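One structure is given below, represented as structure tokens, and several questions about it will come after.
What follows is part of the complex, with its chains left where they were.
Just so it is clear, A and B label the chains in written order, and each chain counts residues from 1 on its own.
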Amino acid sequence: MKSISEFLQTGDWKGEKHVPVINVPENIKADEEFEIKVSVGDEIKHPNKVEHHIAWIKVFFHPEGSKFPVEIGTYNFSAHGEGSIVNEPHVTTKVTLNKSGTIYALSYCNLHGLWENSKEITVK
Amino acid sequence: MKSISEFLQTGDWKGEKHVPVINVPENIKADEEFEIKVSVGDEIKHPNKVEHHIAWIKVFFHPEGSKFPVEIGTYNFSAHGEGSIVNEPHVTTKVTLNKSGTIYALSYCNLHGLWENSKEITVK
């Protein structure tokens, strides 16, 4: 069977404008709030027009040793020039965890498909 | 015809834990990026469990004099304790505008329905 995973693209976000950049502390405390910031186009700006834009960013967390990842949340970017309003592909939210593991970000460009990145996070 | 607007609740967020709190600068510059932060439970924390949680926050902008509001974006909060991961109802994004108008936030609690708030913003 064909898998959508064949289309999960990645790369160095400093050279490839589609790759989501994950900003989280390297170390956090169990069950204490911290911020997750994910953005696209930090180094090379991605177009933001109705014809070509980042439509959404999804964030997952995989606690090490677990069988399954858990979705933290999804941001849908809706304004791409309508009424001269533009929503840039930056999203920050707050989270608590109690195990070390991996944050995954998945983003979607309406013309260039699916892109991902990941970052380790350690509970001290 | 019945309207869903009959169910749009609001109130003072200092006394009612469901009301979304909108943080934006009062004055912005045309077409310069600024942050919109919307959160629920700033003063009185809202429960965050699978049985009872804030499911999403939507943000709209209505440019003054326009006939229609434009959706800026939507954040869906997905983790409410699964794998001990909790996504708190806080979301920040970046936006550019070029007209003064009103920001609207709409949020949804899976047990207590729809809540809204609004805030004026002026382009200097």
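Everything that follows uses one rule, which is that a contact is a pair of C-beta atoms (placed from the backbone, for glycine too) under 8 Å apart; a residue touches a chain by one contact, two chains touch by 3 or more.
These numbers were taken from a predicted model, which means no experiment stands behind them.
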item	value
Number of identical chains in the entire complex, 2 depicted	4
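Quick note on the criterion: only the chains that are shown with their structure count from here on.
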item	value
Cα-centroid distance, chain A relative to chain B, in whole angstrom	21
In the complex, chain A residues that touch chain B	31, 33, 61, 63, 66, 68, 70-79, 82-88, 90-99
